[in-house]
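One structure is given below, represented as structure tokens, and several questions about it will come after.
The other protein chains are all here in position, but one chain of the complex has been omitted.
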């Protein structure tokens, strides 16, 4: 069976190669080819999954060694795959949701002349993402890590003729590179500490080194995770990334790629378990981002950017859970999976709305769409209920567990983290209700588009609605399915080693509190956006609202300090290079030239002055000879 | 007579020639001064030959005379063509061979 693992990556990779090199001939079938290969990956994943279920819990981990990648003295990097329960979960999520989104894109990108290329990039993304979760060492993971970054770059900037898209793509790649720096330093640290960077040996040997080393590695891994998963302080790229086509936002910037940071931290659990300081840093980053994203999400009028804020916040939950250690790993991954379903569904719903509304993204110009787009409304609504944690739906199970685990951390930290998570739940309920009300309820606030035409909202074609329905099913039932009998926990147990911790609050209390904040959040939003008519032009708003609209001024900070500062630095360096470094060289040349100019004057053309110097020289020589002889 | 006196004479003639080369502008006179220096050298050679009692100095004197004759030929030719083109016999007028 293990020989199939490479095929998981190879199928979409083949698709990417064929579609990108194939040229125009493939324009007609390209999208089907891409979808087919993505589906092939999913089917192989399913086959491996059923095979895995048939084995005992401890024998489920498969290993495939393909070839030795960089063999250098003392340095061993292999192309080898490892498929355990954690990777399996990701494989199914990535290839499953990926296939659905391929299907959706067939309809969504129908009128784009570069659709073939779009599918090529999507396949490239799938291959890189699968490589990321299947790698058996950190260096190969790094390849996938940057590969998804590249795919994300290409897809965010897919509509390259828009300068905003090109800028957003570049920004995403650059911010991610800062995180990548963390990952490469972490790998180098592992190499000098353990002499290897394969998961097995590193994670087994964590006990043999100092806590300081582990903390350093942990913090570097956290930096990497911050970049990829859009956590504070490297979150600024995610909002701009919404410039990409909506299926991209759904697949890469909601369901899969942005959760790679969570995967990295859970995968490196043994390192973090030995480094409490690093763990604390992880929880703090998670908690801060969870509030940050939620606040930003409340203020955005662009439906995709509101959802992006929400993604940031939900990943904050996952990072928080991952930082809690063995009590949280399982829930981080569980929330990741359920979030994959409902957030992808929500994004596809948003795409469907935009499709029907002439690509309008401002929610203040929507309103009353539930009658016109019933399927979208229902699927979006189910996603909405799932994300706010409505009892019985996916989000309820996974988020509740994270809040519980945060309290179970114990001590003051536990109380603070738990309360932050609760507060986040309230804000989530608020902003998601706001999105729902602005889009589907209230009166029509439709505005004519650039050509002066009022939009004619209509339901999207089947290829778009079917994926939405399937994802909605997932967002309704996944959480319950995972939680009954702690199924998911037992499944992941061999990899993450679950620990219950002791919560100062009973499970029922936490659930009760969650319900209370949920109701508060929803009602607040209803008071603000449900009861009163919504102005088409956003009111100026309070200081906080305005700051939140500008992503809490983080971009402004980046612009002033990094962009401007960098521009000044490079400009002055160019000047220095020209005047100082090159100046010394040119100065030397000029002074040699000047000196020879002076010397040239001696050559005046008068035969008699030459004769004088000749006689003088002869006299000097004679005197010198005589003197030498005398000595 | 003491041969050293010949050497004194040679030194005197050489100095007169050198001074002439340095201070006179007329190219013919400069040329004659050069000849004077050459002959001073010849005189010194012959004197040394006498002093040391061998013929080396005399042989070199012959060589010098041959070279001097050749030099006179080339030198006069240059002077004549210079005079033709510049209508002047001043050394300082021929100062174009410079950068």
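Order of writing sets the chain letters: A and B. Residues in each chain are counted from 1.
As a working rule, contacts are C-beta pairs under 8 Å (C-beta built on N, C-alpha and C of every residue); 3 or more make two chains touch, one makes a residue touch a chain.
Going forward, contacts and distances are computed from a predicted model.
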Name under which UniProt lists the unshown chain, selected from "Co-chaperone DjlA N-terminal domain-containing protein", "Heme exporter protein C", "NADH-quinone oxidoreductase subunit M" or "Ferredoxin-type protein NapG": "NADH-quinone oxidoreductase subunit M"
Need the list of shown chains touched by the one chain that isn't shown. A
So which of A:450, A:537 or A:585 would be touching the chain we can't see? A:585
So one chain is hidden, and I want to know which residue out of A:143, A:505 or A:607 touches that hidden chain in the complete assembly. A:143
Contact with the hidden chain (one of A:98, A:157, A:218 or A:309): A:157
Which listed residue, A:3, A:192, A:412 or A:596, touches the chain dropped from view? A:192
Of A:110, A:486 or A:577, which sits in contact with the chain we cannot see? A:577
Which residues does chain A use to touch the chain missing from this display? 20, 67-75, 79, 139, 142-143, 145-147, 150, 153, 157, 160-163, 165-167, 169-170, 173-174, 177-178, 180-181, 184-185, 187-189, 191-196, 205, 208-209, 213, 566, 569-571, 573-574, 577, 581-582, 584-585, 589
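Just so it is clear, only the chains that are shown with their structure count from here on.
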CA centre of chain A versus CA centre of chain B: separation in Å? 95
In the complex, the residues of chain B that touch chain A are 18, 21-23, 25, 30, 91-92, 94-99
Chain B partner contacts - residues on chain A that touch it in the complex: 600, 603-608, 611-612, 615
